[in-house]
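Got a structure here, written out as structure tokens. Questions coming.
Left out: one protein chain. Kept in place: all the others.
After this line comes subunit A, so read on.
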């Protein structure tokens, strides 16, 4: 089955990343690269999104679509990237998600 792992950042995580020294940040990025390498066989596609301040949202309503600045959901958790994986079942997808070394939340959804 194919699943999308959505990586979700929190404010706290962003602050922690921001406060890191160069070496520490490099190590954090290296851990992420390693994770992608470790799961290269299962990952079919992935994207990293630009920071949330670049987001623009369009809402279709009664009249004209309304364009606003910012992400679709107002809240402290924002999606920062996606990885598509192809694995046998949810348990395998969960196993991959559990080893994710960066942002603190990952949502898993099957692709229908």
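Things worth noting here:
Assume a residue touches a chain if its C-beta (ideal position, glycine included) is under 8 Å from a C-beta of that chain, and two chains touch if they have at least 3 such contacts; residues count from 1.
As a working rule, contacts and distances are computed from a predicted model.
For the chain that does not appear here, its UniProt entry gives the protein name "RNA polymerase sigma factor", which is one of "Succinate dehydrogenase / fumarate reductase iron-sulfur subunit", "Heme exporter protein C", "RNA polymerase sigma factor" or "Phosphate transport system permease protein". Looking at A:30, A:47 or A:90, the residue that reaches the missing chain in the full complex is A:90. In the full complex, the hidden chain is touched by subunit A at residues 1, 3, 88-91, 93-95, 109-110, 112.
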